[in-house]
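Missing here: one protein chain of the complex. Every other protein chain is in place.
Up next, chain A:
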Amino acid sequence: MQHVRTSGPGDEAAALDVAGVSHSYGPKRALNDVSFSIAPATFTVLLGLNGAGKTTLFSLISHLYDTRRGSIRIFGHDVSRASGEALRRVGIVFQARTLDLDLSVHQNLSYHAALHGIGGREARQRIAALLDIVDMPGRQHDKARSLSGGQMRRIEIARALLHRPALLLLDEATVGLDIQSRAGILATIRKLVETEGIGVLWATHLIDEVEDGDHVVVLRQGDLVAKGKVADVVRTSGATSIRDAFSRLSRIEAAGAAEISP
């Protein structure tokens, strides 16, 4: 598949634009009038405790659920109306492990490449190159079942990058991993923002994954309670640090503070 470099008007659109999105599970409101946008080539952290609505938001962005109230645009393409065009520009790492354990690494990645219309030599080249990037060179023929949790995550990241997305969504990508694996994955993703200009939405409840230069979006029980650069969020919430700001915004009692630490 050929990709054409362009500097057309579509490139000036936000990488992700979420406007007035609400979503309910029956009578239970999961998201309530959420609006924010992400510029291309930026790292944005979606912060929220469990049940804040992060995964629901990811399901709406990836068109697993339909957006019934509000709109979501990826580089100007409406996810509901032009889901194909929108989904071609986004790579997704889901919270749940999604590798097929019976298949090899190469078979898993080839399957994903095919789902994006990439086959043959081009798919093989991309797979080999991306396995280098995620520090798993030559592991094509390993069974997915034989990989550790951290290695599976690396493969899922390679898979999400296979079709050259301009926006990468990662939902709690480091949950259940040791500190070293977490740091490695985070460093790789941040590097991709710098070197490749990929926009990243990184959902987490672990506050130590936020850096000073990041943008943050904070959800609490479906409500967007803060957004902006880290320094701005700290200032407007009257906190002393982003950890303090997140605790205040999420109304975490002292006993529950450990929840936001690894």
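Brief remarks on what is shown
We take it that a contact is a pair of C-beta atoms (placed from the backbone, for glycine too) under 8 Å apart; a residue touches a chain by one contact, two chains touch by 3 or more; residues count from 1.
What we mean here is this: contacts and distances are computed from a predicted model.
Not shown: a single chain whose UniProt protein name, out of "NADH-quinone oxidoreductase subunit K", "Transport permease protein", "Glutamine synthetase type I" or "RNHCP domain-containing protein", is "Transport permease protein". Per the touch definition above, the residue from A:Pro27, A:Gly84 or A:Gly238 contacting the chain not shown is A:Gly84. The chain omitted from view is touched by exactly one of A:Ala19, A:Ile133 or A:Ala239, namely A:Ile133. Among the residues A:Gly20, A:Gly117 or A:Gly138, only A:Gly117 touches the chain that is left out of the figure. Within the complete assembly, residues 1-8, 10-11, 25, 30, 40-41, 50, 55-56, 59, 62-66, 80, 83-90, 92, 94-100, 102-103, 107, 110-120, 125-126, 129-130, 132-135, 154, 159, 161, 164-166, 171, 181, 184-185, 187-188, 190-192, 195-198 of chain A touch the chain that is not shown.
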